[in-house]
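Here the complex is missing one protein chain, while the rest keep their positions.
Entry: chain A
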Amino acid sequence: MEKLRLEDQGRVITALCDGLGSGIKAHILSTLTSTIATHFAASESNLRRYIEIISQILPECSERNLGYSTFTISDIDSSGRNKLIEFDNPSAILIRNGKTERIQRRKVSVKYGKLGSREVYQSVIEMQKGDRLAICSDGVTESGRGEKGMQWGWEEENLAKFCERICRENKELSARQMAKGIVEAAIKNEGGQCRDDATALVINIRRPKKTLLVTGPPSHKKFDAYITDRVKNFIGAKIICGGTTAKIIADMLGRALHTNPAALGRGLPPASEIEGVDLVTEGILTLSKLEEMLDAGSSGKTENTPAEALMELLLESDIITLIVGTKINQTHHNPDFPIDVEIRRNLARRLKRVLENKYLKKVEIELV
């Protein structure tokens, strides 16, 4: 899977690819294809030509003497116009108002290396607010093959029904939640372990969700009121990372800061609570852990740590503002201090980078 945001053109291009075979070889094939495909799509080169090129440059699988990877490319602009190209993947599913909407596809024949002529489907979807488009690999539609009642696996039709149902059940269902739901259902079809890679990519058209994260006490006391006001008046999710920062804001708001000793953080300091704030955690350690998790792309098993709660909130957001206090913490300048504590600013910059590059979030940093 590859994602590309062309900020100046307001376009987001994503590609879901599935390489021939399994393991490392298949992974290389699909990674190569997705990278090439997104960049070709971005340059708006001729479809026939770029599929031909892909077929020629993919390394061949030694058993089948073939370099082959399926792909679906979605190229969506800020008006919601989505140019879709589907090559040998299960058909994309468009859910509008809880129902599957037919996608008008145009069939194009292309030359694909040794395979000769292949069919590619092109479509343009004018996506509307609330729409969800699910793109899956065949590991999803073929999951459960041979199981009771599923001779051919789950199949596109049942997948579409499943998508309809979960969208109807939860009108606020995010793209992430939906993709996760699809893959989990596929794994369940297989009795807990997939025989093939099951990948799902979901696009959801919604108003951007905003989140404010404040970490670190401001450089001067006079800014305490400013950060408190920002938290108080912010519309969206509010997060505070840092004990001292939390104390400053709680005091200024005249609200209690409560740390629950039962909510141990499994290696991290426990989260706290301030009325009106969605999440209050410790600072440096939790944010470092968050960065590590974002970098590894780990989601899945939840252990209920403050870092996971934080990751969950951020990944559900689209626009994130990080207010970073720059007061130097004397503790961390103690040469005896046992860990290499990062300066908050650098940590914030690294978080911005990973959130933008890997998760396509918009992140702004404000230093106070």
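The rule is short, and it goes like this: a residue touches a chain if its C-beta (ideal position, glycine included) is under 8 Å from a C-beta of that chain, and two chains touch if they have at least 3 such contacts; residues count from 1.
One rule holds in what follows: contacts and distances are computed from a predicted model.
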Listed names "NADH:ubiquinone oxidoreductase 24 kD subunit", "ABC transporter, permease protein, FtsX/LolE family", "Ubiquinol-cytochrome c reductase iron-sulfur subunit" or "acetolactate synthase", matching UniProt entry of the absent chain: "NADH:ubiquinone oxidoreductase 24 kD subunit"
Listed residues A:Leu285, A:Ile323 or A:Val368, member touching the removed chain: A:Leu285
Contact residue for the chain not shown (choose from A:Leu257, A:Leu290, A:Leu314 or A:Ala348): A:Leu257
Hidden partner chain, residues of chain A it touches: 243-244, 246-247, 257, 259-262, 264-265, 267-270, 272, 282-285, 330-331, 337-339, 341
